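Scroll down for the structure; my scribbles are underneath it.
Every protein chain except one is present and positioned as in the full complex.
Naming follows writing order (A, B and C), and every chain is counted from residue 1.
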Amino acid sequence: MNPVAWLIALPLASSPLIYLAGRLPLEPRRAARWQISWALSLAVLAGMWAVFAAAARDLAALSAAPVPALTVEVGALNLRIDGLSLFTAALVLGVSTLTLIFSGVGVSGRAGAEKYFAMILATGGAMIGMACAADLFNLWLWFEAMMIASLMLVAFAYDRPAALDAAIKYLVQNVVGSLLALMGIALVLGSAGSLRLDAVLNEAGSPALLTAGALFILGFGVKCALVPLHTWLPDVYTHAPIGTAALFSGAITVSGLIAMLRALAPLGGAAEVWGSLLLGFGALNIVAGNLLALRQKELRRLLAYSSISHIGFMLLALGVALYTREPAAAQAGLFHLLNHSVMKALAFLTIGGGLYSLGMDADRPMPFRQLRGLGRSSPLAALALTLAILSLAGLPPLAGFISKWQVFQAGMASGSPAAGALTLFAALNTLLSLAYYLPVVMLLFADAPAEAGAPRRPLPWRMQIPLILLLGFVLLFGILPDLARLLTDPASAALQGGFGGLDRLISLNGDSLWRLFF
Amino acid sequence: MIIDMYAAGIAAVFGLLGIGLYGLMTLRNLIKVILSLQIIGKAAVLAVVVAGSISGEIAIAQSMAASVIVADTLVAVIGLALAVQMQRCHGSLDLRTLSMKFHTPPEAENGG
Amino acid sequence: MPVHPVILVILLPLLGMLANLFLAHRLREPTPGLIAGAAAGSAFLAALWAAGMVGAASGGVVHVHLFDWIAVGALQVPWALRLDALSAAMMVMITGVGTLIHVYAVGYMRGDSRYARFFVYLNLFLAAMLLLVSADNYLVLFVGWEGVGVCSYLLIGFWFDKPHGQGVKNSTAGRKAFIVNRIGDAGLLIGFGLLFWHFDSLQFDAVFAGASLLPAGDPLLVAVTICLLAGALGKSAQIPLFVWLPEAMAGPTPVSALIHAATMVTAGVFLILRSEALFALAPVTGTLIVAIGALTALLGASAAVAQRDIKRTLAYSTISQLGFMMAAVGMGAYTAALFHLITHACFKALLFLSAGSVVHALEHAAHHAADHAGRGGEPFPQDMRQMGGLRKRMPLTFWTYTLGALTLAGAAPLAGFFSKDAILGWAADHNPAAFLALAAAAGLTAFYVGRQWVMVFFGAPRTPMAKTAVESPPIMTRPLLLLAGLCLVGGALNLPGRGALTGWLGAEEESFHLSVAIASLALAAGGMGLAILIYGRAVRRAANAAWRDPLEARAERLMQVMRQGWWIDKLYRRTFICAFKRTGLALKAAEETELVFDRLTYAGYNRLTEALADADETLFEGLEHSTGSFVQGLAGASERTQTGQLNWNVVGIIGGLIVVFAIVATIGALR
Partner (left out) sequence: MLSVAAVLVMLFSALLSISVRWLLTAALWLAVTSAGAAALLYMLGAHEIAVIEFSVGTGLVPVLFVFAMSLMGRTSSMPTPIIPRTAAGGLALLCLVLLGLTLLPINTAGQDKVPITFSQILWQDRSLDMLVQIVLIFAGIISVLNILRRTDAEPPGIRHDH
């Protein structure tokens, strides 16, 4: 077996061990065993980083191939590690590691912590597996495993009805979505007889495959919150533990996007259709996310809706990439995905840290006013949240500006009037977003109402480290965005390769769709 | 004869999907919602097998269907566990009362 | 590679900022200010060094490539700086005035609870502003542009924690500045997008070279220049985006002087100067700029006449002077615009700092007098009605203020005379209508500055705090003296006939007319004389703060309208802002619109002012209710779709299914 398979096998195999380590009979000091499973999880993640580095090195050695990929054979099915898989792995590893370090203070003091840590690893492993799958049904199975594992992260606060409610919505809506996607897979199987993701399906424009593609977009779209299907997301972001919110916004939500792109690849002949659908959903997501965020009084719900609008930006860029085959667009979309993960993980972890330092419960929904005075009680958290929010709002020279700008540029450069108009519209929408981002920043530096006896705690190091690292990335990707291309370039090459070159294009009149509207 | 079977299978997929979606929209009891999910799950299993049977890949389709059945059963188990816990903590399984309680509209919070 | 001085110019304030940021809690009071001042001063020296290199460079331009920034496909944007006459002039001006203001702030901010943080922001601002003026492409310029915007936002709201709701007002002012600027920025971004789309580059040289191949009046150039203009109008506080500047005076006075008078607000003018090659090819935009500039000059000057607040007078004066510069660039008088930009930075900084010295003195006096006060209501140290007689109590400030006022009014041979005259002379040659408007504005300028001068310094002290005020400490007055010196000799920078600046910029502009110069001198003398006549009598009679402004006694409502910036801000508040806040019925809106027309067509001066006074309540109330909120209505409507109920959520999924399949079925059928 190719050693890079450990990237997937390691977390999945160690997840039960971590669970068992947390059940060790250390009766007098029960909290200690949770710390053991915390440390064990961290060790596993460190090991995964090592495997990741090896895989990146191996992949770089293959760069002569048109679409370099490492293969792990299991039975007749393969796991294929290409640029997009590595991109996903980096995302998952980064967000999981930082969230885990962060959770070392809050979660690890609670009963059930060992399950939480085990499931962080299982979710991560399943997501990396999903990004490496080479078979359509295998992809679906990984996706389903990831959903079940992440469900536990949402329902961690099992005694809080709001969290259970969020978990129920998450479960039901995502199961509907994945069953729809499964029907799409059945259609591919029925009409092509092959489920290979690197297959080229010649009749990509046939009714069955068009239906299949639409079902993929909708089915996986529930997970990545396309707008009318997004309704589970605000509840999960608001009521789940803060670490879970960081994981979701940083990695799990966008996994739907990655699964969607993977599943659509064999149907690449009809890329124009998928591209135009993604463009439409992108615009819808941006508007709806911004409008909904305008009236929120809870920071976490606001960030949830802002996520929806940022996903709109990614959809827009990827839509342009599929619709017009503008190579810079895929890169811009993936870069925005990366930046969004960094910014949102930073925002959520900072909320957790900030509330910890203000002596409040970080896992409940949080009205803005609770943040008053954070600037005094924890300058680091206040600075981090400010920069995260300014970056989300797209202010230069922070990370969020650069990737939004690249999306904008790619849309303008694509030469398609429809894509150009939609990007212009998206750029104008960023203005709207300031109306809800700015009040938060103002509150951070306002003075706190002197609440009687609210203890102020300094941030422990395990909370500081992730904040500082993420903060560094927000600045770094803004000033040296080319660093991110180490990840996004191979990923977008893999994406484009998956959808095939121009020779595979079936002349499908994608513009006919726009003619309906213009 | 076999063509009839495909048609019957496709009709069953459509019918079960429609009934399941209808159930998800109209039912307010959590247990019934999970039940509707099971119905859609059966539609998906049938769809996979019909597709495999049409393209002659029935063995692959069977292997897929086995995994889907496992996943669906797990979903049912977890959904029911959530329902039991909900009944314990909240005392109700009515989706309406659940959401009314946890989704405070912004107006309500600030009184304006 | 030896470090290029341009890099030093930006790096030094940045280093000062970092030093203060990380050492703040170890340093005692004046040290952070001194560090920041030293950083600004050394940046000034570096700027002089850099300016000296311009002449030696081939073509007068030095490109400093730092490192690659964005390199995706066709988009190649490096972090690169550009040193030429324009950027060198701006850098010297910014660092020079900036240093003096830093020194002044060391004294002004004494005792503030966030002393170090103030200097962190101030240094960060300097770095951003310097990046803006020395950028070699539009994207780096934009980084500086947004950077100064953020600093301005932070500094306007610097005293967000003042008691009695004042803090809330301050932070609201900051947010307003930011949002109004973002409206312009959206235009700017679209302009950049168009430039990149057409020229495949954002480097100045490449863009200008590409533009020079296009015919004059090309629609693309017109579109681009209008987009850039939108950004400039926001930053430089021109009609219709000027409303943020008067409220920006909520910030500490050094901030008002540095950011909202001398440097940041001139960024819009700078942008047009920098993009001269584009604007020169778009005469339509030029005409638009002249119109906006001249109108703004008039509006600002007339609004300044009616102010009671010493800093707001100066804010409107800044708006008006920026209008002069805008009109100048619109007519193609680029050197005159830059010249006026530089002299304005000196004399407006002088005026603001002198005003700050007055306010500072009164604040302290009010503090001491708080025990045995009680009469005359709440002391408000910025209200000119509560001043008077400060000539004797603060002699140094009085003299520097006098010099600044004379410069602003345009008295020969001070700096303001030459620069304003260059603009007026050019206007007389090229655009008679603009000349008339600008001349009227110049007359008004002399009047309001005379009014202010008299109200602040002459007559008897009208409040206890004015009676007990004492001169500010030397650390504040010395920068005043230096700036006053600059105002005295600044005209030498570009004397008519021997234009040093013109020569340096390599431009050929000459537009000195003796008749225009005499006319403008007459206007200055007449305006100031009239003000002294009217207000001199009034202040002699006034004994306490309850005195009545003689103009208000004659035309109270007109003054009221002017004081509120011709109600434009209110109009926005009641239309656009409320559009975000309320929902209304379309039917009702139609009704109210009719009402507006009824009111507006009512003729006659008396009737008009009365109607305006009525309208203050009814018209705007009506507008407020009726314009209704489009955006907020949409937000509310979409919010209502978020029931959070699983059943409805599934309807969402099914809705998505239906829409997607309707589209896909159509595509399938079309094939």
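Note that in this section a residue touches a chain if its C-beta (ideal position, glycine included) is under 8 Å from a C-beta of that chain, and two chains touch if they have at least 3 such contacts.
A quick note: this is a predicted structure, and the numbers were derived from the prediction, not measured.
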I'd like the shown chains that the missing chain touches, ordered by label.
A, B, C
If the hidden chain were put back, which of A:G125, A:P161 or A:G373 would touch it?
A:G125
Touching residues of chain B against the unshown chain: what are they?
2-12, 14-23, 25-29, 31-32, 35-36, 38-39, 42, 45-46, 49-50, 52-67, 69-71, 73-74, 76-78, 80-85, 87, 93-96
In terms of residues, what is the contact footprint of the unshown chain on chain C?
645, 647-648, 651, 654-655, 657-658, 661-662, 664-665, 668
Omitted-chain footprint on chain A covers residues 12, 15-16, 19, 30-31, 74-77, 79, 106, 109-112, 115, 118-119, 122, 125-126, 129, 135, 137-138, 141-142, 144-145, 148-149, 151-152, 155-156, 158-159, 164, 167, 187, 190-191, 193, 207-208, 210-211, 214, 355-356, 359-362
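The criterion applied here is as follows: only the chains that are shown with their structure count from here on.
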The pair out of A-C and B-C sharing more C-beta contacts is A-C
Whole-Å gap between the CA centroids of chain B and chain C
61
Residue numbers in chain B touching two or more further chains are 21, 24, 33, 99, 102-103, 106
Return the residues of chain C touching two or more other chains; collapse runs of consecutive numbers into ranges.
639, 642, 644, 646, 650
Flag every residue of chain C that touches chain B in the complex, lowest number first.
639, 642-647, 650-651, 654
Residue positions on chain C within touch of chain A in the complex are 67-75, 139, 142-143, 146-147, 150, 157, 160-161, 171, 174-175, 178-179, 182-183, 186, 189-190, 193-194, 196-197, 580, 631-632, 634-636, 638-639, 642, 644, 646, 648-650, 652-653, 655-657, 659-661, 663-664, 666-668, 670-671
Can you name the residues of chain B that touch chain A in the complex?
13, 17, 21, 24, 30, 33-34, 37, 40-41, 43-44, 47-48, 50-52, 54-57, 60-61, 64, 67-68, 71, 74-75, 78-79, 82-83, 85-86, 89-90, 98-99, 101-103, 106, 109-110
